[in-house]
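Of the protein chains in this complex, one is absent; all others appear in place.
Up next, chain A:
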Amino acid sequence: MRLRRNLTTLSFVAPLLIGIAVFFLYPLVSAVYFSFTKFDLLTVPQWVGLENYKRMADDPFLLQSVRNTLWMVAVFVPVRIISAIGLSMLLSQLKRGAGVFRTIFYLPALAPPVAATIAFVYLLKPGTGPVNTLLSHLGINGPLWFNSPDWSKPSLVLLGLWGIGDIMIIFLAAVLGVPVSLYEAAALDGANAWHRFRYVTLPTIRPVILFATITGVIYTLQYFDQAAVAGSIASGQAVTGGGISTAFGFPEGSTFTYPLWLYTVGFRYNALGYANAMAVVLFVVALAVTVILLRRSKAFSGEEQ
């Protein structure tokens, strides 16, 4: 009888369990297994122990890609969150046309990343793009944007800010969800606008900030599409027969992120063992960041620090 009931329960959970096993656990276990091998898809994997992990220490391309990715995490994540909070605060203050502005600010988030990146590179293209032409009318000598190693990453951040709609909507919901009574109480105590924001809004939306930080860090660690497309379009070799990765990282390797190197190693150099080791490290780092952030702030469990 109990067995039967257990089986019934199991049959209901089974689709989920199978899904987790097939699409999460199995790939994870095989990635870890392959990371200890030399594997090229074509021959039987050879066990090499920790070799792949050891070689990471003196791989100059890996170090470059880690530097670029860390730059993105350190700049892109905070800038995105601060801008999203700012934007949602402004939108929440609107008396009229809130719906129109919300739609306008949200729309770019719907643009496919590849199309958005191509459009951005052409808009910012020095010499022919409208942005620098406009700047020159204002007497400003515009930078080379995606063609300059110093400006390429900030340009990617700009691109990310343009498509900020997805987290802006979440912050807007959080800001609008702050109880009005709290603001009224604060106002009675003589709090000005800054005080109300600092001591009422911010603490209330902290769980959302934490959520945005964690998802933002994970997203940025996996930053791939925009960097790949921006590099190849800016290099002027958008469609070459040799495969897209010849232009990865352009200019001067400044947009060469960790996943781009992982992809190149795995699918261009056929070193899937090493690529899997890199994937495992990326997974561990993302997991560690998440755990640390969650530990530091108990916001998710609802307890106060």
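Observations
By our rule, a residue touches a chain if its C-beta (ideal position, glycine included) is under 8 Å from a C-beta of that chain, and two chains touch if they have at least 3 such contacts; residues count from 1.
Following the convention adopted for this analysis, contacts and distances are computed from a predicted model.
Look at the chain that isn't drawn here: its UniProt entry, checked against "Sugar ABC transporter substrate-binding protein", "NADH-quinone oxidoreductase subunit J", "ATP synthase epsilon chain" or "Electron transfer flavoprotein small subunit", names it "Sugar ABC transporter substrate-binding protein". Residue A:L144 is the one among A:L144, A:I167, A:I214 or A:L262 that touches the chain not shown. Of the listed residues A:S83, A:T204, A:Q222 or A:T246, the one in contact with the hidden chain in the full complex is A:T246.
Although one chain is not displayed, its contacts with chain A can still be listed: residues 3, 26, 29-30, 33, 38-45, 55, 58-61, 125-128, 144-145, 147-149, 233-243, 246-247, 250-253, 264-265, 267-271, 274.
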